[in-house]
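As you look at this complex, bear in mind that one protein chain is not there, while each of the others sits in place.
And then chain A:
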Amino acid sequence: MASTTAAEAGTADVPARAGSSRSGGTLYRGDLGMWSWVAHRVTGVLTFFFLFVHVLDTALVRVSPNAYDETIALYKNPLVNLMEVGLVGAVLYHALNGVRVILVDFWSKGPKVQRAMFWVIAVIWLLVMIPGAYFMLERTVTEMIGGH
């Protein structure tokens, strides 16, 4: 019965500080609801910092075609490719969980099914990321195993 917000920790039938949940805190602390929020926050902050860099690198098109092309060339390697997959995975989680948060806030059944909704977004995430990672890494992997 945990929620996505701390406000509900300690409902009527359980003493507020009984330490009865899995991790020995309140109903919220250490629960799935807390971790989904932690991940939402971490992915949001991460994406914000990426956006900062991404606007700066794209702004180089205003300097010269060469400045832009030389900088983008730095991104064309396996390590950055892997980081791209990580970024896409982070943004996708944040987006899906954002929809879940919106449903918890606005849909009358939302709070009741928030846990089930977490598992739904987890499955959607996997269904998108498995083929997604394949297509994003395909080129890098074939080149590493002796393409051209």
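Just so it is clear, a contact is a pair of C-beta atoms (placed from the backbone, for glycine too) under 8 Å apart; a residue touches a chain by one contact, two chains touch by 3 or more; residues count from 1.
Here is the rule we use: contacts and distances are computed from a predicted model.
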{"item": "Chain not displayed: protein name in its UniProt record (\"Beta-lysine 5,6-aminomutase beta subunit\", \"Succinate dehydrogenase / fumarate reductase membrane anchor subunit\", \"NADH-quinone oxidoreductase subunit NuoE\" or \"(Fe-S)-binding protein\")", "value": "\"Succinate dehydrogenase / fumarate reductase membrane anchor subunit\""}
{"item": "Residue, one of A:Leu51, A:Leu127 or A:Val141, that touches the chain absent here", "value": "A:Leu51"}
{"item": "Residues of chain A (touch criterion as defined above) contacting the omitted chain", "value": "15, 41, 44-45, 47-48, 51-52, 55-56, 58-59, 61-66, 68-69, 72, 75-76, 80-81, 84, 88, 91-92, 95, 98-99, 101-102, 105-106, 132, 135-136, 139"}
